[in-house]
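One protein chain is absent from this view; the other protein chains keep their places.
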Amino acid sequence: MEFLVEIEVRLPPTIASTERQRLLVAEMARGLELIQLGVIKRIWRIPGRFANVAVYDAKDATDLHSAIASLPLFPWLDVKVTALAVHPLEAESRAT
Amino acid sequence: MEFLVEIEVRLPPTIASTERQRLLVAEMARGLELIQLGVIKRIWRIPGRFANVAVYDAKDATDLHSAIASLPLFPWLDVKVTALAVHPLEAESRAT
Amino acid sequence: MEFLVEIEVRLPPTIASTERQRLLVAEMARGLELIQLGVIKRIWRIPGRFANVAVYDAKDATDLHSAIASLPLFPWLDVKVTALAVHPLEAESRAT
Amino acid sequence: MEFLVEIEVRLPPTIASTERQRLLVAEMARGLELIQLGVIKRIWRIPGRFANVAVYDAKDATDLHSAIASLPLFPWLDVKVTALAVHPLEAESRAT
Amino acid sequence: MEFLVEIEVRLPPTIASTERQRLLVAEMARGLELIQLGVIKRIWRIPGRFANVAVYDAKDATDLHSAIASLPLFPWLDVKVTALAVHPLEAESRAT
Amino acid sequence: MEFLVEIEVRLPPTIASTERQRLLVAEMARGLELIQLGVIKRIWRIPGRFANVAVYDAKDATDLHSAIASLPLFPWLDVKVTALAVHPLEAESRAT
Amino acid sequence: MEFLVEIEVRLPPTIASTERQRLLVAEMARGLELIQLGVIKRIWRIPGRFANVAVYDAKDATDLHSAIASLPLFPWLDVKVTALAVHPLEAESRAT
Amino acid sequence: MEFLVEIEVRLPPTIASTERQRLLVAEMARGLELIQLGVIKRIWRIPGRFANVAVYDAKDATDLHSAIASLPLFPWLDVKVTALAVHPLEAESRAT
Amino acid sequence: MEFLVEIEVRLPPTIASTERQRLLVAEMARGLELIQLGVIKRIWRIPGRFANVAVYDAKDATDLHSAIASLPLFPWLDVKVTALAVHPLEAESRAT
Partner (left out) sequence: MEFLVEIEVRLPPTIASTERQRLLVAEMARGLELIQLGVIKRIWRIPGRFANVAVYDAKDATDLHSAIASLPLFPWLDVKVTALAVHPLEAESRAT
């Protein structure tokens, strides 16, 4: 099942730059793993913001929560989840 | 998988009372079916409003949409869905 | 009487991890008590957030406030309460 | 148990003036009954609006809903309910 | 003239507990005075929140501001004031 | 006592132009009366909108409501009232 | 360039059912064309609503507007567009 | 003085197509005049919406209102105006 | 040209009281100057808040910004400006 996940990163500008660097590297590494596991199917940067929108694939909301909570930046994330249903257009398009 | 479903009914006061009556009877009948099917697990009236909040159980968001769209009042409904994950407290409580 | 209780936990990421740990353990313990007392009837995690939604059962809003204020994390909680009325569908369903 | 009830009346200006008059007279009569029954304890007009805010006393949210739904203008009302808990200041003040 | 006053207390959890205690005691004392002076006519706790809603009686908005600004917690309060007009139902009810 | 009154006129474009004209002429006449009575002290157009913001002077919120409800366009108005307190700067300035 | 396009369909329940049917068939046909042209890359139903969220690919916002305005339901659509930038995670993932 | 003007056109889909056509032609003609008069300096379409954002140049808010109110679609427009001040960057850039 | 200026002062309660005192005295002094210069024509306290609403008179938005930015509390202010147009009622009233 797919979910639209909108994430705003609220890392304060006052955080020490080494800690910031460590977090960003770890976040990138975990993000790549989630892509390779097929959990993150698409992800985009919201221009001008430290924010992204992504399509996640997870068994259910409990697994989705585990995936998001596994991100090193999780304590600083403001996350909005929208459950997605199949659209008749895609069903039709695949049937063709 | 469970979902929190908040529904506001926007049936205009100007609708003919026989049509209104027909719709409400059909809505009640379909609602009872969804309860008996285990799709609607709990449902409450929001006091003072023609609105309700309910806990639905569905395989995924696609099945949830089918259930909601099967309601006779669907064209007049304003619906907000929140996907729900298992809370550690319930997991713990059940394990005890 | 039942209430829908939506809770957002605003524990800052900068809190010391031992204090955080102590608070979370105490919160879990008090939560289990409220479940065993029948005050918390259902509780779910909002996926992607340090937040939950729950159904509380309390004599009135004063007792409900006491229950929520007894949570160790109370000073950090942002809580929204909705009083719930019986829905005709459940009344009908139970009568059957 | 007391509730804060905020009501906005959305009676369209296009309604026939006899029907409007009939509704307003019936609304006033039912309002007086609810005051005499002790259900409406206080009620104020929001200046500049066809709206009011009131303190209702009802056994629970189900009884509160019945009271509000008994108003002849109910199909045109936009109602927001807030459950109220006893404030320590009033408890203290009464104890004195 | 009456006012609906909604107050959210934004006292940070990090405030020293002795200072917090001192403030709460002083707030309670001043609140009782305002009740005895007839300025606060009714006050309720918003369940689940460090917040209240109250009915104040003051000569005008200037006197109302003085009353609210006299609360020891004033620097931490987020206050919303609604001017209240007499509702025809109460006028009618009193005339009876 | 002064009030800030923000008014949005929701006259539908579909209203008959003679009715519209009649209403606007009557509204202008009543508005002039309220200015001459000293009830409306200042009034401005919100640019680009059929809306205005004004400073009203009235004994209390009940009298303010009567003044606004006396406007011929009242059934189409969306009105927001803010009670105003004397600002120390004006008190100081007048004392000088 | 990709865009996140959120569409709410505001087709009134009072529209004649033959007109409604004609519009929906035409909408489906045009939607399939946009998929085959590669303009609509993904599309999902928002559960419980007559609404969808989609990923569009267009040269720029002008072409995107042409695509959306070509939908037969366009006069009834409430559309929100978010321009999307490439996310470093996808760039990194593709480079691997 | 410049203003940012955001306009949403709320022309109902049910308007007769000849009336709609007449209005759109007249709107286009008046828009071109305002461009030639230097009142509209830049104007853009908000993609996916019957909406635009523009930079107007007018002596003051009163003249700005006259310009907007001269648009044939004015009764259907939802308009938001932001007064703009000179930014130091442009002042600096012009001085160079 | 006149502007409606709504100001919320966000001075944190934790600021040292001597610094706070110094700022408030300077703010009062600059406010009086702006009144004497005819820039601030009217100003009111929003009851219950550290906030005010005022009518400013300035050549344009650039001069208005200079006036507001000259306030000693400027770094802590949350300011909302509305450009005001002459209302036909005032024009008419003055012509009389």
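Residue numbering begins at 1 within each chain, and the chains themselves are lettered A, B, C, D, E, F, G, H and I in the order written.
Keep in mind that, in the parts below, a residue touches a chain if its C-beta (ideal position, glycine included) is under 8 Å from a C-beta of that chain, and two chains touch if they have at least 3 such contacts.
This is a predicted model, so every value here is computed, not measured.
*Asks:* Among the options I:Ile35, I:Val55, I:Ile68 or I:Val86, which residue touches the chain absent from this view?
*Replies:* Answering carefully, the residue with contact to the hidden chain is I:Ile68.
*Asks:* I'm checking contacts with the chain that's been left out. Which of G:Glu19, G:Glu33 or G:Asp60 qualifies?
*Replies:* G:Asp60
*Asks:* In terms of residues, what is the contact footprint of the unshown chain on subunit I?
*Replies:* Against the missing chain, subunit I presents residues 3, 5, 7, 61-62, 64-65, 68-69, 75-77, 79-81.
*Asks:* Even though one chain is hidden, which residues of subunit G still touch it in the full complex?
*Replies:* Counting only subunit G, the missing chain is touched by 1, 3, 60-62, 64-65, 81, 83-86.
*Asks:* Residues on subunit H that touch the omitted chain in the whole complex?
*Replies:* Residues 2, 4, 28, 31-32, 35-36, 40, 42-47, 52-55, 82-90, 92-93, 96 of subunit H touch the chain absent from view.
Definition applied: only the chains that are shown with their structure count from here on.
*Asks:* Pick the pair from D-E, B-C or G-H whose contact list overlaps the F-H contact list by over half.
*Replies:* Checking each pair in D-E, B-C or G-H, only one repeats F-H, namely G-H.
*Asks:* Which integer distance in Å separates the CA centroid of subunit E from that of subunit G?
*Replies:* That pair's centroid distance is 50 Å.
*Asks:* Express in whole angstrom the distance between the two chain centres, defined as the mean CA positions of subunit C and subunit F.
*Replies:* That gives a centre separation of 45 Å.
*Asks:* What residues in subunit F touch two or more of the other chains?
*Replies:* Residues 3, 45-47, 61-62, 64-65, 81, 83-86 of subunit F touch two or more partner chains.
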